[in-house]
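Removed: one protein chain of the complex. Kept in place: all other protein chains.
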Amino acid sequence: MRQVAIVGAGMTRFGELWGSSLREMFVEAASGTLDDAGADHLDSIYVGCMSGGQFVGQEHLGPLMADYLGMAGVPATHVESACASGGVALRMAFMEVASGMCDLALAAGVEKMTDGADVTNVLATAADQELEVYYGVTFPGLYAMIARAHMEEHGTSEEDLAWVSVKNHRHGALNEKAQFRREITLEQVMSSSMVSEPLRLLHCSPVSDGAAAALLCPLDQAKKYTDRPVEILGSGLATDSLALAQRANPADLGAVRKSADRAYHMAGLEPGDIDVAEVHDCFSISEICCLEALGFAEQGKGGSAARDGRTAIGGDIPVNTSGGLKSKGHPVGATGIAQAIEIFRQLRGEAGERQVDAARIGLTQNMGGSGASSVVHIFKGV
Amino acid sequence: MPSPRYTREIPSRYRLEAARCNGCEGVVFPPRRICPDCRGTEFDPVNLSRKGRVVTSTVIHVPPADFLMEAPYAMAVIETPEGARLMTQVVDCDPSSVVPGTEVSLEFRLIRREDHGGILCYGHKAVPAT
Partner (left out) sequence: MAGIVGYGAYIPRKRIKTEEIARQWGKDPEAIRRGLLLEEKSVPGFDEDTITISVAASRAALDRAGTSASDLGAVYIGSESHPYAVKPSGTVVAEALGAGPDVHIADFEFACKAGTEAMFVALGLVESGRVEYALAVGADTSQGAPNDALEFSASAGGAAFIFGDRDLLVDVVDTYNYTSDTADFWRREGEFYPRHGGRFTGEPAYFKHVLGASRGILEKTGLTASDFRYAVFHMPNGKFPLSAGKQLGFTEEQLKTGWVVPTMGNTYSGSSPTGLAAIFDEAEAGDLILLTSFGSGAGSDSFVLKATERLPEARDLAPTVRSMLDGPHEYVSYGEYAMFREKIIVND
């Protein structure tokens, strides 16, 4: 297997992009990436998108996006793994380049959520239709049950959840691409309206539009495109049952743990080696559970990390310096790529006010559904 | 929901038909071809008893469109004495009284009415035991 690097990146702003369609957002991010790297062709395109079909009635995204990028003819594949679609698209591009099957692959993600579809219903397709959605559960409902199980088992509090949102907004306020560029207070989180007990509105990531893209090539060709490539050291993907009821312990995200173990193993690294991480905080509780599964906190102790400042810029493991899904926004299919872009910038020293000092090794973790799929990548600044 | 899909689900939704794996004794609900724990393919039928215990729960305040009139309602992961787990609403109680450990019985209820004169979909919901 060849060594693979990211040599260029580009993304739209995340937010309610009323003026941009699904394909327009893709083109903005993808062409920005090609310009960033000075590339004029592609060997392969991967489009991560949870549901072009249900949000805007559009499937068959591979050829559509290739065409709109001016690259009709290029092999292009739509990748879907619910909210992990972007991360899995990155993995597909990585594998194609690593295997030697191509030399220049675009890993992109895009989602158009504000064109009038019933977002709650579409997102619920990532849950088990027969066993969960049939009875009236929502996405926040599933994570609320995970939260309650975690609170019951480990004593995590609602305030612990709120600190995650506060921390991520503090980071997002410094990110010009973020949907919400303002800080919020603990009181604002704790008094926001209840969505599904114990999760309140400000514990939940928003509905967003956006696109993001990254360009991958073999490490030994990276010089053609940039002086500061970022190598992908490891990639791990794992699955778990969709239905929360079928998992042994609702508070334990087994797929995250397995995907992390596989990535660490491939990279030959441990949690302590990671300098900065982007972690899937679709709801505050998910950041807490993922910290534990990624090995950044002991089992059950993830709740105090944000409160104690461990995961802030300047803390011992800065998490979601981009603002996370909560503050940056969560256009579902784009998130996994946007996470990779934040780490790309951090490891090249380009993160401006969000820069983590001497960041050399970074990690992204992108999750689908209520934890049924998880993909982890580990990066090194070269 | 289209009738063919609904009709296939009747044995598990109406009668709580499950399957016990001959290999690892685990109870799978609803029944499957392949045991998720040991990959066995030999099963014996078992009907779940209509009772259980709450494993974890929530109260949904922002419901999906189909459940608009019922919010807020409690939902829970429930474990039956056979060791099977299922997710359903918990009703006929103050939703905030549903917590991990609450004992429940399972009752036959109308789960949803399909839009535009579609079919009525039934199943089981949980009610706190007294």
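Chains: A and B, in written order; residue numbering restarts at 1 for each.
Please note the rule applied: a residue touches a chain if its C-beta (ideal position, glycine included) is under 8 Å from a C-beta of that chain, and two chains touch if they have at least 3 such contacts.
Computed from a predicted model, the values in this text were never measured in an experiment.
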Missing chain: touched chains present in the view: B
Residue among B:C24, B:C38 or B:L110 that touches the chain left out of view: B:L110
Hidden partner chain, residues of subunit B it touches: 10, 14-15, 68-70, 89, 91-93, 107-111, 115-116, 120, 122, 125, 127, 130
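Basically, only the chains that are shown with their structure count from here on.
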Interchain centroid distance [CA atoms averaged], subunit A/subunit B, Å: 32
Complex contact set, residues of subunit B against subunit A: 9, 30, 36, 55-67, 70, 73, 75-78, 85-89, 96, 100, 111-112, 121, 123, 125
Residues of subunit A that touch subunit B when the two form their complex: 118, 120-121, 124, 130-138, 140-141, 144-149, 152, 193-199, 241, 243-246, 250-251
